[in-house]
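Comments concern the structure below.
Of the protein chains in this complex, all but one are displayed in their positions.
So that you can tell them apart, the chains are marked A and B in the order they are listed, and the count of residues begins at 1 in each.
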Amino acid sequence: MAEPMKIRATLQGDVADVRILMMHPMETGQRKDAKGEIVPLHFIQSVVVTHNGKTVLDTQWSQAVSRNPFLGLRIKGAKPGDKIGVTWTDNKGDKRTDEATVAPPS
Amino acid sequence: MNIARRTFLKLTGGAGALAAAFAAGLVAGGQAWAATWNKAGFESKALADVMKSLGAASAAESKDIAITAPDIAENGAVVPVAVTSKLPNTQQISIVVEKNPFPLAATFDIAGGSEGYVSARIKMGQTSDVWAVVKADGKYYTARKEVKITVGGCG
Partner (left out) sequence: MPNTRGGLAAVLLAFLAAWGAVPVLAQSDDPLGVGRKMLAEDNPGELWIERGKALFHQKRGPKGVSLEQCDFGQGPGKLEGATVRLPRYFPDTNKVQDLESRLLSCMVQLQGFNRDDIVKRAISPAGSDGSDVEALALYITSRSNGMKMDVSLSHQKEYDMYKAGEYLFYRRSGQTDFACVQCHGEANRRIRLQDLIHMTDKKGVQEVVSTWPAYRGAHFTVRTMQWRLYDCFWQMRLPELKYASDTSIALITYLHYQGNGAVIGVPGFKR
């Protein structure tokens, strides 16, 4: 079910500007579907970002984060070719990990 | 049609049901969070309780925290919010929406080489102050910005 993320990491000096787009319904558990039934709570609870395998950002989310979520962060001491890893885990236990490399400065 | 906003506004104090949902949703088996999910904080319904759960009950306002967000958001289901903290040794940033049924929206633990900057998109049920709660060098600081929510027209 988990769709791939889109990760962009561009360098500004030695800081990697990282932008992550994810596809996830982030259901609040309050919405009714076309049949009038409640769509159950289903949201990403944790997003962990790593830089060359080392955790740099560890987030906890609620269902108040928007559907098809976005996450932006900045990582110091980055170089072109460095690996950025992103893993999300949702309240149903679904997980998704994607990787990207830091692009050289344009 | 802004379904998320509508349902937020319709939310009554179903804390019992929601707490059960949280408990049911948090399938304990085999999931290791890098950080423990702050159940108490995410289930708090009042701003003061959220602050307490974060350990920020006596946080001071700081001008070194900048919140980048629109004055007016066209769609309350997708409100972009970025927080930049210039406080040295920023360890944690939380985004709290005062008037949301459950104000704590997200907490970001800054480990290693991440800068004191995060950007995300959150749901807001109505016009409200958006708070940034920052932990730096073991102490807590806040900043806030009002974001107005509108309903769009055609299309």
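Going forward, a residue touches a chain if its C-beta (ideal position, glycine included) is under 8 Å from a C-beta of that chain, and two chains touch if they have at least 3 such contacts.
Only a predicted model underlies this, so the values are computations on that prediction, with no experimental measurement involved.
Shown chains touched by the missing chain in the whole complex: A, B. When the missing chain is restored to the complex, the residue among A:Q12, A:N68 or A:T101 that touches it is A:N68. Think of the hidden chain as still there; on chain B it touches residues 1-3, 68-75, 77-80, 82, 119, 121, 146, 148, 150-155. Counting the whole complex, the residues of chain A in touch with the unshown chain are 3-6, 19, 21, 23, 31, 33-34, 67-68, 70, 72.
Note that only the chains that are shown with their structure count from here on.
Chain A and chain B have CA centres that are 16 Å apart.
Considering their complex, residues 3-4, 7-8, 10-11, 18, 21-22, 25-27, 29-31, 33-35, 37-38, 42, 77-80, 82, 97, 100, 102, 104-115, 117-123 of chain B touch chain A. Those residues of chain A that touch chain B in the shared complex are 15, 19, 28-32, 40-42, 45-46, 48-49, 51, 54-62, 64-67, 69-78, 89, 91-93.
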